[in-house]
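What you see is the complex with one protein chain gone and the rest in place.
Chains: A and B, in written order; residue numbering restarts at 1 for each.
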Amino acid sequence: MPVQGIRTVTAARNGVGAFILQCKQLDFHYCDWAGSSRGMVAFLKHQLPAFAKANPQIEIRVSPRPHKHPVIKGHYINGREKAICVRNLEPEQIFNKANLLKEASGEKLKRTKKPITSLNESVRGIWSPYHGGFKSV
Amino acid sequence: MKRLQLQRWSSSVLSPQARAGSRLPRRIQHGLRYQSTNPFPVTDAEAEQLFEEEPSRSSIRPSQISKHALPSPPVEAARESAKLAALHARLYLPSRLPLETLGRTLVDESADPNANFNNESLATLGHDLLTQYTSEYLICTYPRLPMTVIFAAMYAYVGPKTLAAMTNEWGVELAAAPGGEVDPGHLQFRRLAPGTNPNETPMRTDRRWEEQTWRRSVTSKVVNDNVFGDPVRASVNPKLLAKAAAKNTAGVSAEEASAQFVRAVVGAIYLHAGRPAAKRFFEQHFLSRHLNISDLFNFSEPARDLARLCARESFEPPVAKVLSETGRLSRHPVFVVGIFSGKDKLGEGAGSSLLEARSRASVAALKAWYLYSPMNVRLPNSMEEDGAAPWKPVHVDLGEVIV
């Protein structure tokens, strides 16, 4: 057989076609009794519906967690979780924290040295000593 | 170009009760789908008989039944599930696709054998659509690709591994076991029993003499095998098939279930939102993925292939010439060899020996030939739109050289 095919899998390029938000689930935990949940309760009462409407692709689960500080927990497509304790925070601050979790990719935080990565080959190619206008070897 | 008559038979998917008596059960059709040339081995009478044997369950389940008694979540649960709604929005699915159908796409056949509630019919439709769109795209974009590479590219775009990876990337979680109490947003399937080898399932073709691999040619693959060049299951007696389905003891692998889910989603979009939406979905989620087709080639004798190719295309026979070299007598010599056909340089390659450099140059020349891609290609499925411009045939080459 002259030529064989090699089986591979296409690599995802999120955002080239469709963009899949990496945050798939946000858990909002609050306590009915404790004072540290006051801002969280206000956030859940007044701001969460708008937040949920703006982010329909995130599953939002609101559940009490008695005798604990309020927590927002984000579940990501890569299987990781991120939790932020929002005790004693104002509703606006909690909104910012929720936004932070929503925009996160789920990866561990790391310093980005090369901001652009590509799956495609370099257009210029790799330098070779045997090509180009060399005069003599 | 003749349009596919999908809408006609897909109506039976949408309303399961409306299965005409004269038409065969879809299960049998599915079993025979990939055997393109075979006539149906069962007669209508047999099919009717088989139809009677199927466990008859009314399409509307009484609500008194406990959730735990159901094999898959009830239809009403789809509206309650936040997970399902989030998935709907995450995939940018059209609003005409209801949550109930999306929930149905997540129920594998192994979880719920009732065809009214599992995704099998949708997956069959989706598989056909996916393979059609992908093969059109590949053949029209790269008209000279060898058949084996087309198979590999098809596998890369819509193969089960890719679809399983997509399920994962879409954020769909797999349920541990199917059941009525499970959240409808989880992919439900019966898992393989521990210790089962998923590849053990016998892959037999219809033709006994083709079971030996050395007899199977590319032509035989095109004719008999599925879109990925894999042999398909032999046609089994439908009675046995139905019995196996009724017992439903065997599970499926997670990869297979995930692939079925993605196919079912495409099928559901096609049925509910129409062809343009399905095409858009395909372009956005499948074609947008990255695949370097030049990596799919595996040549064994590139120099010989190139010679045959030049003979077929009536070019002058290829000649390899050393373009430059260094350290021929050293430990690390480098030769740069060009392949010339007459005065035209077909390809160039560098290697540590003259033979290696020549074969690299041949590979470069062959890839340059095979990977030709015309500009502004128009796909045949654009003819399905209303008011499309008259079709101009696209150029499709002969394909690979036959040695």
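Brief remarks follow.
Keep in mind that, in the parts below, a contact is a pair of C-beta atoms (placed from the backbone, for glycine too) under 8 Å apart; a residue touches a chain by one contact, two chains touch by 3 or more.
Quick note on the criterion: contacts and distances are computed from a predicted model.
For the chain of the complex excluded from view, the name given in UniProt is "Large ribosomal subunit protein mL50" [choices: "Mitochondrial import inner membrane translocase subunit", "Large ribosomal subunit protein mL50", "Cytochrome c biogenesis protein CcsA" or "RING-type domain-containing protein"]. Which of B:Ala177, B:Val223, B:Ala250 or B:Leu355 touches the hidden chain is settled by the complete complex: it is B:Ala177.
Considering A:Val3, A:Leu44, A:Val86 or A:Leu101, the position touching the chain not shown turns out to be A:Leu44 (whole complex).
By the touch criterion stated above, the residues of chain B touching the omitted chain are 68, 79, 82, 85-86, 89, 99, 173, 175-179, 181-183, 186, 188.
The missing chain lies against chain A, touching residues 27, 30, 32, 41, 44-45, 48-49, 52-53, 55-66.
Rule of thumb we're sticking to: only the chains that are shown with their structure count from here on.
Centroids of chain A and chain B (each the mean of its C-alpha atoms) stand 30 Å apart.
Looking at the complex, you find that chain B touches chain A at residues 82-83, 85-86, 89-92, 146, 148-153, 155-157, 159, 161-162, 165-166, 168-171, 185, 218, 229, 283-292, 295-301, 304-305, 308, 323-324, 326, 334, 336, 350, 366, 370, 400-403. Those residues of chain A that touch chain B in the complex are listed here as 1-14, 16-18, 20-21, 24-25, 56-61, 77, 119-121, 128, 130-131, 137.
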